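See below for the structure under consideration.
Yeah, one chain of the complex is gone here, protein chain that is, but the others are all in their spots.
By written order: A and B. Residues from 1 in each chain.
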Amino acid sequence: MGRIFYNSLRGAWALVKKDLVDELRTRYAITTMGLFALTTLVMVSFSTGIFSLDAGLHAAFLWIIIFFSAMSALARSFIKEEEKGTAAALRLSAPPEIIFTGKLLYNVLLLLGLVVVVLPLYLFLMNLPPGANYALVILLLFSGTACLAGATTILAAMISRAGAKNSLLPVIAFPVLLPVLLTAIRGTSIALAGGKAGGVSAELTFLLSYLLIIVTASLLLFPFVWED
Amino acid sequence: MIAIVLKILLAAWMVMVTVAAFIYAPPALGLGDLARIIFFHVPLAWVSVLAYLVSMVHSIRYLRNGLMIEDHKAALNAEIGLIFTVLATVTGSIFARYTWGMFWNWDPRESSIFILLLIYCAYFVLRSAVEDETRRARMASVFSIIAFISVPFLVFIIPRVYATLHPDPIISVEAGFQMDAKMFRVFIASLLGFTGLYAWLANIASRLSALIGGMEGEKDV
Partner (left out) sequence: MRIEIKKLAKSYRRKKVLRDLSWQLEKGKSYVVTGPNGSGKSTLLRLLSGLEKMTAGEIVFYTGEMTADPITMRGSIGLVSPDIQFYGQLSPLENLTFFAALRGLNRSRDSLENLLTGVQLAEDRHRPVGAFSSGMKQRLRLAFALLHEPGFLFLDEPFTNLDRAGKELVNQIIANQVSRGIVLIATNEPSEVERFGQDILQLAPRSMGPG
């Protein structure tokens, strides 16, 4: 039993590595998300950077930037598999659960990378109030983006099987992700205002439960999407 | 024969409810005549949710048995639900405008109905993006379930995030029966009436699905 689990993880991890290598060579997600993030950030900074905004507004801006940058590129990994015809080889080689886990982990990593780029840039370009609890901010950003990845992985697979474009993702993902966005924004805003861990425990618990439930549901439903 | 009788009964019921809403029921404390909209707004919202649940049940059944007719039913019930959701949103918005001065406020109830509207729209956008019939049915069914899962989370957090402007204490059924007895009667009658209306529409949808299936030469494989 343990052996099967280990092999499954190895399989999922192989998929993650393959996607990472592919991404490094084509730099699709990096450029798309990066440019999107930069453009929105510049717009926000240029128009409001000199003002002292309250924490809630900063939180909202941050998450708008992250959400839309994520949406610009997340469906790509599945869409490319279908377009290039490599999905067949994947189906023959591994059960759907492994494929899903691999793609999920890859999406999580991509979004982690996005946060690592966006947060420092945001700090640099914007005039953040002092006393923000950055450890908590980072924790909330990571939790929120994990949830984004959790929900969008199966949605991206659906879009790829539908033969639709990446641009469909934000449309169908938004209603599903709204609870995450609202909670993450609220939590981030508390953290930016200098809140302590206790103050955002509800938000963090919420995000964690969402992540667990949505990933479980996606795992159960993924075979319907992936197989014919 | 029974069907015709039921339909006439339903029509008569709805007429009675509508009249009662304006004449029989007294104006509410504090809100006055404006409160009358709840005889329409709340049942509409209730049916929107009901339609979604029915649609999702058909989606689940489709995934389990692969019969296209279940997908037709899911889609048609969703259409019904969409119409009711639009009506619920509009009536809620009218109420908001005349009570609080703004058409839209993002208070919990408004937000919830708006999310439902978004989910319905996303459902239909997804459907229109897939050409292959079987794929379309499968993707739409899975989306229906995933979207449903996110709703409890939404309902849970929205009240925490925003202070509510919705007049819960006065006329909400969930908050406790603080309605005047006459109002309550009309309210329940309206709820039943709208549910009956939905049942009728759902039945039409069901028969329509069977027809579509028959027309396209589908057999229960």
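Keep in mind that, in the parts below, contacts are C-beta pairs under 8 Å (C-beta built on N, C-alpha and C of every residue); 3 or more make two chains touch, one makes a residue touch a chain.
Values in this document were obtained by computation on a predicted structure and should not be read as measured data.
Visitor: Looking at A:Thr26, A:Thr39, A:Ser167 or A:Ser209, which makes contact with the chain not pictured?
Guide: Selected residue, touching the omitted chain: A:Thr26.
Visitor: Touching the absent chain in the whole complex: find that residue among A:Gly2, A:Gly85 or A:Gly198.
Guide: The single option touching the absent chain is A:Gly85.
Visitor: To test your reading of the contact rule: which positions on chain A touch the chain that is missing from view?
Guide: 7-8, 10-11, 13-15, 17-18, 21-22, 25-26, 84-86, 88-95, 98, 227-228
By our rule, only the chains that are shown with their structure count from here on.
Visitor: In angstrom, rounded to a whole number, how far apart do the mean CA points of chain A and chain B lie?
Guide: Centres of chain A and chain B (C-alpha means) sit 32 Å apart.
Visitor: Under the stated contact criterion, what part of chain A meets chain B in this complex?
Guide: These residues of chain A touch chain B: 151, 154-155, 158-159, 161-164, 168, 171-172, 174-180, 182-183, 186, 202, 206, 209-210, 213-214, 217-218, 221, 224-225.
Visitor: Looking at the complex, which residues from chain B come into contact with chain A?
Guide: On the chain B side, the touching residues are 63, 115, 118-119, 121-122, 125-126, 129-131, 135-136, 138-139, 141-143, 145-147, 149-150, 153-154, 156-158, 160-161.
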